[in-house]
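Contents: one structure, followed by commentary.
A single protein chain has been omitted from the complex, and every remaining protein chain is retained in its original position.
== chain A ==
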Amino acid sequence: MLGKTANGLFWMYRSLERAENTSRLVETGQRIALTRLESSDGEWLSIMQTAGVADGFLERHDEVTKEAAIDWMLRARDNPSSVLSAISAARQNARLVRTALTHDVWEAMNRCYMQVRERLARKVNERDLPAVIDMIKQHTALVRGTTQGTMLRNDIFNFARIGTYLERADNIARILDVKYYVLLPSVNSVGSSIDNVQWETILRAVSARGGFRMVHGNQACSVDIARFLILDRRMPRSLRFSITKIRDNLEYLASDYGLRHPCHAQVDTLMRRFMSHDIDSIFEYGLHEYLQDILAALAALGHQIEIDYRFYE
């Protein structure tokens, strides 16, 4: 496979995952706004922080309004993580690697792009927002589904998965880091209504509400949430799950190509360093520091993969 193709696959799926994550955050933000009586503009800023797009927003806007925030996250061309930008990037990369994709995947991706572009051509008004979010979810799910259902399990698939899970791990770590303070065990705020909203934000933002309830019922405490999102093996959007997938796919590549690279050692170190402790030790170390370290390690891993598999010249 061409290095350029590996690069295109990696970024196609990374962008697709990003588009999904961003749209999920918009949905979460809207949900909070609708279920709270006081003004939620501050919450929109925090939502944009979790999406990693707050700085760009503040450079271009004087105040945070719900309308502006939604527009920035869904449609802004100058926001590279907006749903529209991310889907366009995914489709552009899909064109680049057209020969590596099955007909079904390409068609799903192309359809996704055409529909999203059409629906996001104009500002989305509040009434249409649920339908638009649904449409985005459905179309990205279709790309994911055709990928699962029609792609050969070879190096092409491995690079697609590595892109997906690197983005996902990065996304979860960022969400947790923006909200880490509400997860810190503290006696006086537990059970207060503010906290419930915050927790719910986190769980919704990673589609973990249902899963969490299955495991813990409604008796949530912050430590349980942190454990669930960082260390749970079954939760497809936990850090452990994502990092394990990255490692597995890198391992498949190593055995397929018969060659180990520095990125293999790096992902092993990453697993050992961050996944071999229990949640108490993580809190003891400092949740914020822990998450910052993981984000840095993930970025370094991504960079090493680019080098090892010759994404660029």
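Worth pointing out:
FYI, a residue touches a chain if its C-beta (ideal position, glycine included) is under 8 Å from a C-beta of that chain, and two chains touch if they have at least 3 such contacts; residues count from 1.
By our rule, contacts and distances are computed from a predicted model.
The protein name that UniProt records for the chain not on display, among "ABC transporter permease", "Alpha/beta hydrolase", "Heme exporter protein C" or "Circularly permuted type 2 ATP-grasp protein", is "Circularly permuted type 2 ATP-grasp protein". Screening A:T99, A:N125, A:T150 or A:T269 for touch with the missing chain picks out A:T99.
When the whole complex is considered, the residue among A:R31, A:K66 or A:R111 that touches the unshown chain is A:R111. Screening A:A6, A:V105, A:V178 or A:L270 for touch with the missing chain picks out A:A6. Although one chain is not drawn, its touching partners on chain A can still be listed: residues 1-6, 92, 95-96, 98-99, 106-107, 110-111, 114, 155, 253, 257, 259, 309-310, 313.
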